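Note that one protein chain is taken out, while the other chains of the complex remain in position.
Letters are used for the chains, namely A and B, taken in the order the chains are written, and counting of residues starts over at 1 for each.
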Amino acid sequence: MTAPESSPAGARRGPLRPWIIVTAVLFALGTVLALAWPAGGLREQRDEVPHRKAGQTTTGHRFAIKPYKPRYVTKDPGPALGDPKPGRFLVLEFDVRNVGHDTASVTHLAEDLSPVLSPGGRALDRFKDRTAGFVVRDAHTDRDQLQPGLPERVMMVYTVPAGLPDPTNVTLTFRDHVYQAGFQTDLPEWLPGENLAVYDLVVGR
Amino acid sequence: MTWRKNLWYGLALLILLPVAIGARVLPWRERYENLTGKGGREAVAAPGRTATLNGLEWRLEGVTEGRVQEKFARPLPPRTRVAVVVTSVRPLTAAASRWFAQDGGAQCKFAVVDRAGRRWEPSFRSDLAPKTDHAASCFRLDAEYKLQPVPVGQKLTIQNAYVVPADAFPTLRVEVRLRPDPGTVRLLR
Partner (left out) sequence: MRRALLGLLTGALLLAAIAGVHRAMPDITRRYAPIATDGEIGREVDTTAFRLRVDRMQVARTVRFTDDLNLPGPARTTRGVWVVVWATAAATTEALQLQGARLVTADGSAYLAASLRDTLDKADLQPGIPAYGALLFEIPADRLAGARLAVTPHSVAGLDLLGPAADIDLGLSDAYAARLLREIPPSLTLREVRTL
């Protein structure tokens, strides 16, 4: 804690010794590496997101999806209540497999899907434009759970915003979900990941 | 010489450690109280008396036994009784009067608690108590269903029905948890 009494006062204030500089440089380098390693190391950043077509499967950490050909319909295929209402709807259908370790829902899947309509280039919002999402089973629309290891067919229904022409193509970006420590706590949770694939889909009717 | 110096370090540690723990824990206390409605100030009314908290005077008007009013209604769980609890609240100050019509509405969570500390919240069933003009919680609405302040000195009567195990009925007392300023009013019987 205290300096040995034999050492002359002022001996510490001499010019910097080389080993201190070497240690400092090594320390700085080590810190940079230690921070960079968990973020993916010093490798080059990943290439562009692959483009895929209907019928091709993309597997992430939570879901594996295989989209079918989207449909443009004028009758709500998944009415919440009562008879189907007329309107303009884009229907996306998928084979979905929950490849994670816990129960997910169709809402979680909707978070990972960003459809953009063309012509118009308008992105559909999963809150504003999505009217339904459910597991297609037993001719009911009341199921939304995706259990690990149980593949299901899922239907997502979006309204086509007023003022847009009837869509002919959909560009659908599929994003990953990763299970890792959150920003606020060290407890792991499902967080948005990288974009995994862009599907170029032709709309049928 | 050295052991005395160590003693000082030890003493400093004895003081600093609780301070450090307190600094981490205390800011959470308010959040906990706001979230759970537990804690905060408390007022207890002896049987037949009133309790005053934040300018509000609370009184337990009565606990009676209710029964299913309609003939073909869903039956009650076996070995249970219905407690119909009528309480009243009266603002004594202007601030307390405005409390009823604040943004988001005043929040009172009514419950009955038995001697063993078991707690029941009001039943959602409307067919367990006779129909009255009493409010269902601490709010008063005008013709347009907007929250209205309760004038100073005026009484707001509140009625709730509870389904409780038969053995709990005789020892029930009433508890109201208030928010946003956390506080609890206990009305004994």
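Basically, a residue touches a chain if its C-beta (ideal position, glycine included) is under 8 Å from a C-beta of that chain, and two chains touch if they have at least 3 such contacts.
Keep in mind that this is a model prediction, so the values were computed, not measured.
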item: Where the missing chain makes contact, among the chains that are shown; value: A, B
item: Residues of chain A (touch criterion as defined above) contacting the omitted chain; value: 101-103, 137-138, 140, 142-145, 147-152, 181, 186-189
item: Chain B residues that touch the omitted chain in the full complex; value: 77-78, 80, 117-121, 163-165, 167-168
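By our rule, only the chains that are shown with their structure count from here on.
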item: Chain centre separation in whole Å, for chain B relative to chain A (CA means); value: 43
